[in-house]
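The complex appears here minus one protein chain, its other protein chains still in place.
Per-chain numbering from 1; labels A, B and C assigned in written order.
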Amino acid sequence: MTIAPTELEVELSADSGPGGPTQPVGPPPAASRPRLLRALSRDVGAVLSATYIGLIVLMAVFAPLIVMVSGWTPYEFDQTAIDPNLGGVPIGPWGGISSTHWFGVEPGSGRDIFARIVYGVRVSMTIALAATALTTALGVTFGLLSGYFSGKVDHAISRVMDFLMAFPALIFMIAVLSALPAGNRGSLLVVVISVFGWPYLARIVRGQTMSLSRREFVEAARASGASGLGLVFREILPNLRSTIIVMVTLAVPGYIGTEAGLSFLGVGVVPPEPSWGQMIASSVSWYSVVPTYFAIPGLFLFLLVLSFTVLGDRLRTVIDSGEAR
Amino acid sequence: MPRYLVGRLAGMAGVLLLVCLFTYAVFFLLSPDPAVQVCGKSCTPERIDQIRMNLGLDRPFWTQFLSFLGGLVSGRTYGEGANAVECAAPCLGYSFQSSQSVTDMIWQRLPVSATVAVGAAVLWLLVGVVSGLIGAVKNGTWVDRVMTGLTLGGLSIPNYVLALVLQFVLVVQLQWLPFPQAVPFGEDPGRWFLNFVMPWIVLAVGYAAAYTRLTRANVIDTLQENFLRTARAKGLAPHLVWRRHALRPALTPVVTVFGMDFAGLLGGALITETVFGLNGVGKMAADSIAKNDQPVIMGVTLLAAFFVVIGNVVVDVVYTVIDPRVRVAA
Amino acid sequence: MTATPLLQAEHLVKEFPVSGTGGLLSRGDTFRAVDDVSLTVAAGETLALVGESGSGKSTTARLVARLIDPTLGTVRFDGQDVTGLTGRDLHAFRSEVQVVFQDPFSSLNPRHTVERIVTAPLTYQGRKPPGGSRAFTQSLMERVGLDPQQWQRHPAQFSGGQAQRIGIARALAVGPRLVVCDEAVSALDVSVQAQIINLLRQLQAEEGFSYLFIAHDLAVVRQIATRVAVMSGGRIVEEGPRDRVFGDARHEYTRTLLAAVPRIRPEWEARRRARAAERAAAAPDPVPADATESVRRGA
Partner (left out) sequence: MTSTNRHPTQAGFLEVRDLTVSFPTATGRVDVVSHLDLDLEPGGALGIVGESGSGKSLTSLAIMGLLPDKATRSGTVRLDGEDLTAMPESRLRRVRGDRVAMIFQDPLSSLNPYYTVGAQIEEAYRSHRRGVTRRQAHRVAVEAMERVHIKDAAHRIDHYPHQFSGGMRQRVMIAMALTTEPELLIADEPTTALDVTVQAQILALLQEIRRDTGTALVLITHDLAVVSEITDHIVVMRAGECVERGPVESIFSDPKHPYTQALLDAVPRIDDEIGALRSLTTTGGRP
């Protein structure tokens, strides 16, 4: 015998040597963390988005320091910057942009827009991140349980999800928030957003868990003696990592938007605490006179949401291409 | 299939009942005492008690909930004697602030909301599907990349920001459009159209972006299907391959998503109507929140939930019609 | 065959609910995938369960391995009824009976390293790998013919045949007495398939465990089975020693099945063997590469 089948197999295997003419037998290696980062760093959109998000996060963290440099706190009224005879229109072109007020001042009150932007993002980001964390925890847990334990558990969780998704979440959130005492709006916002938000993540996790559960490695784990929760968290959860990363990245901008929208409708963050949505809301009556008043927070908000969306989109593309079966 | 439909309808009734119960319970717990609102400014505790008894507010929760359900089915009368007010079926509640039944208030404003919703839906469906197809055909080219960028932008722009930008540019600066007011179509079709252009665009942008992505992804996936290879191996002309074999499977999911999105528009149009001051159901809900007029908020919430649940069932039924795999069991 | 067979399944029945039927109150229709199946596996032998798709052979394998619970019937292992085992007792059973699956990639968790995959049965049963996790993994890899240096790789970095070897290593980790092979070589290329069949036989010779070998490919079964059971429509229609079943099939279905297998003509095969033997005797060198040229336009 000249060629033993062992050699044949080696020749035909995926690692038969670099540049060999054989096609890989197995799926390509899963996207690992360093590979992911490298692929993303080659993408201009992803880099720009990450940079903007980084800057915004720094701005939120160092808000008190930044405001010390710029000279105005978000709560100070600068009567000298507005014209009382014209109903409080900022003095000077572009909404009163000057060396003292970098982004101009609020019409009517004269509060510094720069300082309010800097502080406003703290509220938006905190709420969005907290809501994302809570949603992810709920969504992943219930999605896993529902997808793995078919039957009664799945039935119960799915009905709850159907029910929550059938709800007109925005109207209901507004109604609940408007009826509840304004004491701790921040945590209320987080809870309300998460309660209505988790089914959307859970539905995806459930679907993936169901398809993963049909893979033989789950059965293999069961044959190895694994059962119940151990199996779910040790075998299935690691395979959901990419999905969860992408979902989280896409959930953050969604919740930033939701928070801003609720604040815009007057049921979000309670004044005088600044928030971007609320700033845009109060600019509605001024937009024809002082366009910078809505343009600046609007632009900041749009860019932040856009950055997260782009980042999530690129992440998904990289992960999908790397893990295509 | 009829068996399946029966199950589906039963499930729908169950969800609707639960939605009613949940909404009612939440508002029961949260809302301020309606008796105080009815009573007005010069009020005595005795008078409040009397009104409360009159309206049945002193009765237990379940009794009240059942009379609410009864009102939905066959109408009900609030109060007794000279002060009694009629609320015809389907009675979603009675606003003592506006002295009107919630159902009537919704009916009056529904035409405006429907105009906004239908116009926006047509717009986003057209734009979304067409640009999704272009993106799929030009997959990987600069056209595709530009469109991907635009859709990400469209997904990211909050609609009230877009509304303000459009108003500032088109109304204030360029003066191409009038400030939106709900002009009835019969009065002046031209002005009607101009007035609704901005609300349509603002409401449609996010959806159009999402549909572009959905359509593009579906078409690209379908083009990988084996049956497309078969169609080409048969020697079909490209336009037949596309029309018969690629589009139908690719667009079927879009139809179902559209059903769900359209059903959920009552909630989605709230911000748009508010920003443009269009007196539709959404704006009414927002105003009622400001006024703390709980029966109206609850009525709108319920109505919106009804739409979503019914939309769900309609989508299921439509799916059985357009997908033979569901229609004809193996 | 000894008095108590290693594995004894009696009157197994498995029904699955038919989706889309049944409502809130009614039970809905059921589909009987396995219908009164009894089988035994003696120590050290290989029982092959053959049948076409939908015959219930894989469901039977899962019932025997306690991956699903039977609707009716009992499974005895070593004389002990294991049908209702739970907890610690089930763990003990799991260390006696292991499974090798069909799809080498699907059956290995893509996120885990070889080390973690191979030691998983021990971990799940709360045992420590003897001699440390790494050394244990490497010794197992060596036994199934893998490079022990690759103990930290992920499944995607292996070829199909190598991945299946990892699956076999995992089954060996607990030292089982019965290995259920569910179409374990069906997804592999023919040359790799031969390798894995070899490995399975070699391991059996070394360890003396039994196989319950599920397959649809009769030719493969012929190579590995001691006894054969033919399944159709959820029932065993014929059962017997390999050569008897292949040489003198009694059931009509078995005969149809055997007749349907495509064959290379025996006379060609005999000539090829003779030529190969000649060549081996004449020169150990392979035929020169340009030999292919001479047959290029052989028509």
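Everything that follows uses one rule, which is that contacts are C-beta pairs under 8 Å (C-beta built on N, C-alpha and C of every residue); 3 or more make two chains touch, one makes a residue touch a chain.
Everything numeric here is computed off the predicted structure, so don't read it as measured data.
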{"item": "Residue of C:R88, C:K128 or C:R272 in touch with the missing chain, whole complex considered", "value": "C:R272"}
{"item": "Touching the absent chain when the full complex is considered, from C:R201, C:R235 or C:H251", "value": "C:R201"}
{"item": "Of C:E52, C:D78 or C:E207, the one touching the omitted chain in the full complex", "value": "C:E52"}
{"item": "Selected from C:T71, C:T113, C:S139 or C:Q223 as touching the chain missing from the view", "value": "C:Q223"}
{"item": "Given B:P45, B:P60, B:G190 or B:P324, the one touching the chain that is not displayed", "value": "B:P324"}
{"item": "Residues of subunit B (touch criterion as defined above) contacting the omitted chain", "value": "225-227, 229-237, 240, 244-245, 248-249, 252, 323-325, 328, 330"}
{"item": "Interface with the undisplayed chain - residues on subunit C", "value": "52-53, 145, 160, 189-191, 193-195, 197-199, 201-202, 216-220, 222-223, 243, 246, 256-269, 271-272, 275-276, 286-287, 291-292, 294-299"}
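The rule we apply is simple: only the chains that are shown with their structure count from here on.
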{"item": "Farthest chain relative to subunit B (centres taken as mean CA coordinates)", "value": "C"}
{"item": "Centroid distance [mean C-alpha coordinates] between subunit C and subunit B, Å", "value": "55"}
{"item": "Computed distance of Cα centres, subunit B from subunit A, in Å", "value": "24"}
{"item": "Subunit A-subunit C separation of Cα centroids, rounded to whole Å", "value": "47"}
{"item": "Multi-partner residues of subunit B (each touching 2 or more other chains)", "value": "none"}
{"item": "In subunit A, residues with contacts to at least two other chains", "value": "none"}
{"item": "Subunit A to subunit C touching residues, read off their complex", "value": "1-3, 5-6, 8-9, 12-15, 25-30, 215-217, 219-226, 230, 235, 238-239, 241"}
{"item": "Subunit A contact footprint on subunit B (complex, rising order)", "value": "15, 18-19, 22-23, 26-27, 30-31, 148-149, 152-153, 155-158, 160-161, 164-165, 167-168, 172, 264, 266-268, 270-271, 274-275, 285-286, 289-290, 292, 294, 297-298, 300-301, 304-305, 308-309, 312"}
{"item": "In the complex with subunit A, residue positions of subunit C that touch it", "value": "62, 65, 67, 90-91, 94-95, 97-99, 101-103, 105-112, 120-121, 124-125, 145, 154-163, 167, 170, 174, 189, 191-192, 194-195, 198, 280, 284-286"}
